[in-house]
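For this view, one protein chain was removed and the others were kept in their places.
Moving on to chain A:
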Amino acid sequence: MMFFFLFSVSGNASNPEFKKKKNSECLLRLRHEGLLNSCPAGVASCPASSCPFRSPRSPRLKLLESALLLGPRPTAGGMEFSELIRTGRAQAELLRGPGAPPLRGTLCVTGHHLLLSPGPQATSDLWLLLLRSVDSIEKRVAGDSGTITLRCKDLRVLQLDIEGVEATLDIARSIEALSSLESVITSFPFFYRPKGLRLGDAWHFHPPEHYYKRVARETNAWRLSEVNEDFSVCPSYPRAVIVPRAVDDDALARSARFRQGGRFPVLSYHHAPSGTVLLRSSQPLTGPQKRRCAEDEELLRAVLAGARPGARGFIVDTRSAQAAKQARMTGGGTEAKAAYPGWKRLHRPMERGRPLQESFVRLVEACGDLEQSMDRWLSRLEGCRWLAHVKEALSTACLAAQGMEREGACILVHGAEGTDSTLLVTSLAQLILDPLSRTMTGFQELVEREWIQAGHPFQLRCAHSAFSHARPKHEAPTFLLFLDCVWQLGRQFPLSLEFGEGLLLALFEHAYASPFGTFLCNSEKERCLCEVRTRTHSLWSGLNQPKEQRKLRNPLYVLNPLAIWPSVEPQSLRLWQGLFLRWTRPPEPSEAAWEKVWQIVTDKEKTEGSQPTVSASEPQP
């Protein structure tokens, strides 16, 4: 059914008049809904020089531009990407790297996909690639044929040998144009209608509200505030946030004005065994005059008062002391000791932004470089510094978790904007401490609550993966770093996570390019404007289908009620081969092992059932 409409695309003539009308309509609506007056990523109020993603153009402009420039809208019978599609089809051979046999057939570019349909005699199915997942494209022509190399956001490298020079160039141009569309509302998730899923399913996830129910059972010191109902207090926060009961909404609004992007301190996790809490925010806007904000101070005082008596607080700043001090010159800064009695600052510098993206690019380059002489691999791996970032992230998370569990202290985490390293630390600390967050649903809720709803700007950070030739602007693999850290936890505690590598790989893929709407946009506000919840499918409903479970779950899982303290020694951290070397090694052995584990566990369930119902003709395990 889906294929049907994809194929119909190229045949559909566009109607410029109609398109224009749709465009202006769309713009009007955006303006009406207030997008022009606010900044999607909360950068507008951000002191420019403290932002690691400096760009001459604000992301707000970007979003609007894309909405203006391209106006393909869904129409009754198909879409109007046809003017970007230079050629409909060509004969081609696809090489997919080691292990997979080459595929021959008719290549076809549609609005959102690249398709290869093998000839009628072939047995294999249609091959399909989401154009959005193409990170970079390289074309070469020789004689009367050409070669296109596609480097995908999931780090796959594909090669297409195409008959005809013109066809090659046309297809390359079409892919180039279509894969870099930045408009959200014309992206594939708005058209994806898979069988068996209903629109709106799993969007009932309201993590802050849902999580609040749990917190309310454990303590009375916190309340759910809807001060951000219309996203006016903090454009990157969700509608509801959990705050100290003693602080009213007016005070929150004033505290928000004192924090970059309005990200005032909110509850991230309540650690019931020690009665302490984990909070996150952005930096205070103390500035060179060392401004103070009574409401902000009151908020943090109330946090300590609400925790166990005599509780102390630690502010984990993810910048170095020097960087935090320097931020004052541009309007930011850090909490003055005298203003926040009971709170002590700790600096744990973590790299983010461009250095992180560059580290990722270098690592992927090193992993893909098959010429690399063998004796330099380890120092090259070290030189990429990726594992050093993993170590930094895990040890800062351990610090935060230790503060709560061992010292009985409340922890506030922030860096500058509070949308990257901060979320990395708070989410990892929860995984270490909270057994519930290590379950399948708990982890999905954690990702939804601490990353998606917490305003990690996925659209900006994941615009490109490691292959893009363009200079990185806002791209940074913060979320991938989080997934890698989780993978390290899973490797060190093989029984304690209910999900397996499969889920982490899926999240990586979907964060960068997905048919689902979950990772679209930069904040809840943008998602509301784009009506993501009502017009796209949720990734969670896609992943939680029974047929996906074997790939995603950890068959060895047993509930571990304890905190899992990872070892962060360099020899305990490994390169995540399953991700970084995924496409360069034959996958069979590890897949076979996975299959085997499942088989044994399923056998176990069978034997545990009342009476074994196996018949003698069934294959032996």
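FYI, a contact is a pair of C-beta atoms (placed from the backbone, for glycine too) under 8 Å apart; a residue touches a chain by one contact, two chains touch by 3 or more; residues count from 1.
Methods note: contacts and distances are computed from a predicted model.
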| item | value |
| --- | --- |
| Complex member absent from the view - protein name from UniProt, among "Calcineurin B homologous protein 1-like isoform X1", "Ribonuclease P protein subunit p14", "CDCA4 protein" or "Myotubularin" | "Myotubularin" |
| Touching the absent chain when the full complex is considered, from A:Ala100, A:Leu126, A:Ala470 or A:Ala592 | A:Ala592 |
| Touching the absent chain when the full complex is considered, from A:Asn220, A:Gln322 or A:Ser567 | A:Ser567 |
| Residues from chain A at the interface with the omitted partner, ascending | 367, 374-379, 381-382, 387, 492-496, 556, 558, 564, 566-567, 569-572, 574-575, 577, 581, 584-586, 589-590, 592-593, 596-597, 600-601, 603-604, 606-607, 612, 614-618, 620-621 |
